[in-house]
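Questions regarding the structure given below will be posed in turn.
As you look at this complex, bear in mind that one protein chain is not there, while each of the others sits in place.
Let's turn to chain A:
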Amino acid sequence: MRIRALIKRICEQMLRDKRTLALLFLAPLLVLSLMHYLFNHTGDVADAKIGVVGLPPQLTASLEQQGLDAIAYDKADKDTLLQDQLDAVIEMQAGSIHLILENSDPSQSKALQMKIGQATELLAGGMQQQGQAATSPKPGVTVEYVYGSEDTSFFDTLSPILIGFFVFFFVFLISGIGLLRERTTGTLERLMSTPVRRGEVITGYLAGYGIFAFIQTVIVVIYATMVLGMNLSGSIWYVLLTNLLLAFVALSLGILLSTFAASEFQMVQFIPLVIVPQIFFAGIFPLEHMDTWVQVVARIMPLYYGADALKGVMYKGLGFPDIAFDLSVLVLFAALFILLNVVALRKYRKL
């Protein structure tokens, strides 16, 4: 009964606060769309101009097939590149490839490098096949990718992390500030002067804000996959499940940290401390080759596990058994924070 009243009250409060609702439901979509646009349009090599020197004709053809504008030169160096406003020069010397990149836009250079790498691999594959079956004049080359496809962009590996991050961030912010307001206005104290149990209070808050976190998660996931067309190789249900657990961790963490903040301003100060590092350790940079201490730090961050599971499902198409470990760690995080929350409420009533 009391829990139901708590949930009802939180819903009434949230539904009247249109700004916060908009922040919760629309802001993630807006930011995701912007990110999507940004990442899908930088490193665009569609009309890159490159000079080629002494390249086998197959390679040139393959580069042009990829949409690059290849111009043949007898000799080209940095000056030629600048004079003719080329983006890159590829030179074949004694079987090895020398690449000069203009590199005013590193992401474009990366993309170019990737294309050229792909083209030379294609060529190598093609020559192998030609060696085996010299009779076929135009060998059909098929490429197999372990993860993703030829359409894979950097954003596809990043988007699962971003989805997880936005769910985490916005739920953290809103539940944290929501509870903080109760602390500063004294309503939490007043609530604790009624016979309500501490466990009931925490359950009520988790369920009340949980409803909104759930709706937000569904909206974000559906928007990201259906509207933005983000890569989704695995089941959408696992994506939802992972995000829900992540939202739950954020919810309990937000409520917990609001104990240590005396004002909204102080709550916001937790963002660079608690939220921002998580995004860097969540797999935007591959951590495998970093020092062990970096990896240890990553492993105390909930978003690391959430992002790992999301990447697994969305990008690699993994199933439940493969993400079970990540999910159970998230459950443990949530359980720990919830327990600490119940203890922290002793501040208001020693019972």
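To be clear about the criterion, a contact is a pair of C-beta atoms (placed from the backbone, for glycine too) under 8 Å apart; a residue touches a chain by one contact, two chains touch by 3 or more; residues count from 1.
Assume contacts and distances are computed from a predicted model.
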Hidden subunit of the complex - UniProt protein name among "Indolepyruvate ferredoxin oxidoreductase beta subunit", "Cytochrome c oxidase subunit I", "ABC transporter ATP-binding protein" or "DNA ligase (ATP)": "ABC transporter ATP-binding protein"
Residue, one of A:L191, A:L206, A:L241 or A:A344, that touches the chain absent here: A:L191
Where the unshown chain meets chain A, residue by residue: 1-2, 4-5, 8-9, 12-13, 16-17, 185-197, 348-351
